[in-house]
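The other protein chains are all here in position, but one chain of the complex has been omitted.
So, subunit A:
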Amino acid sequence: MSSDFLNMSRRSFLRTSALLSATAMTSSFAGAAFAQSVDFKPTSGETVYFRGWQFRTDVVQQNVDLYNKTFGGKVDYATVTGDYPAVMEKALIANENLDVLYANPSSAVRYNGGGWVLPASELPNGEEIANGLYPNIRDAWSVDGKLLGLSYFVSTRGCLEVFTKPFLAAGFTEEQLPTTWDELYDMVYVLKDKGVATPFLPHWFGEYFGISWAFVFEVMNRGGEVADAKTHEPKLTVDGPAGKTLAAWKKLWKSGLVPEEVFSYNEAGYIDAFRSGRYVFSPQQIYDLKTFNDKAQSGDVAGHVTLLSGKNQSWGLIDSALYVMTARKGRSEALTDDVKKFVNWYGYKDQDGKFFVADRWLKENMLFSGYKEVMESPQAREAVSTSLMRPEDYDRVLEVYSKTPYPKGIWNVVWSEEFNFWLREKLFAFLQQDLEAEAVINEANEKIVELNKRYKI
């Protein structure tokens, strides 16, 4: 018990107690008011189809079961394998039974362009939901002022994580950890010279969010942009961040430090590679710090993985996902209402006015939320701190997270997925076929111009 508390006067004690009681009552009134304003009970008797990619399907199923049990709902949850954005796009075109789905913002923008999305702004409490989001997240998830979906998670993909054991064993201290991309590459070669066989695992894997996103975030971390956020005009330059990124990549590839098999990893393979303990540095998801520091999941590296400071530059990019409602044709109004009720409960607050699903994601998987209220709660601090190598890393996590950029110029545009796929292949060719950096940059700019022209942007 603190001495301040012991020295508290009776007046102060009464005042503090009154304040706490008032706060508690306000919270419960707010919760009760919310519960009264939002009705979650479905009425159509029809099935709501909810689809997502494969991540902690056990948790999602439990959440859905809880909703169904509590409100007598008929939500059917299933996962989708394969190339998720393309599979869902096909389902939307075919007007399949699909009411709620996970989507990255770029996909959501594209689906919206096809007229297949029912924006979250159309929920009865849409304005309140939008106001509860961090402004940069709300901006990233909105098109023409319409919020496209509700927060599933927000993360920093590409934050630089370090397996400290081999780094310290090579004779360095934590104060010598790199703080920029250039310093990082320099350190990689120093470690190589000191006999570390695989000092760096780059984000060059084969998924649609692999090598192409790696290029995008490194360009942004170095202060550049791929395309203008408003006009979507190309902005890559040979003597700017894009040129520097490609030059560093070519040098790294030619050094032989990166095995070719990285190109064919899926995300699981990429995570497995880092937690095998073979690598010192790697751009990873910020939430995977929990996985890497968990003894049960990552025996070799657990307790020894931290992240590089965001003091001198940003790391990675905002990787986020939304719960998006579809504008399925032929769906009855009653069913559409049920879809809205389910999404409201699942992607915002439950019947007690609590962020049940978002809080659970934060606690169990360190998935950050777009809602200020979730992220700024004491429970969030506790959940994140206990997931890290040491509690002090919490401030560093927040520092990196708060600086993470979002590539609006290439993601909030209908051709996003198309450009991403093109870029992925071009970057692989750049490394494997030894293409010139200048040619790649020029072609990327031309591709953006061509896409803008084709989609009349």
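Quick note on the criterion: a residue touches a chain if its C-beta (ideal position, glycine included) is under 8 Å from a C-beta of that chain, and two chains touch if they have at least 3 such contacts; residues count from 1.
What we mean here is this: contacts and distances are computed from a predicted model.
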Protein name (UniProt record) of the chain left out of view, among "Multiple sugar transport system permease protein", "Cytochrome d ubiquinol oxidase subunit II", "Fe-S oxidoreductase" or "Nitrite/sulfite reductase": "Multiple sugar transport system permease protein"
Candidates A:P259, A:G299 or A:P391 - the one touching the absent chain: A:P259
Missing-partner contacts on subunit A, residue numbers: 82-83, 85-86, 89-90, 93, 110, 113-115, 206-207, 259-261, 263-266, 269, 272-273, 276, 414, 417-418, 421, 425, 428-429, 431-433, 455-456
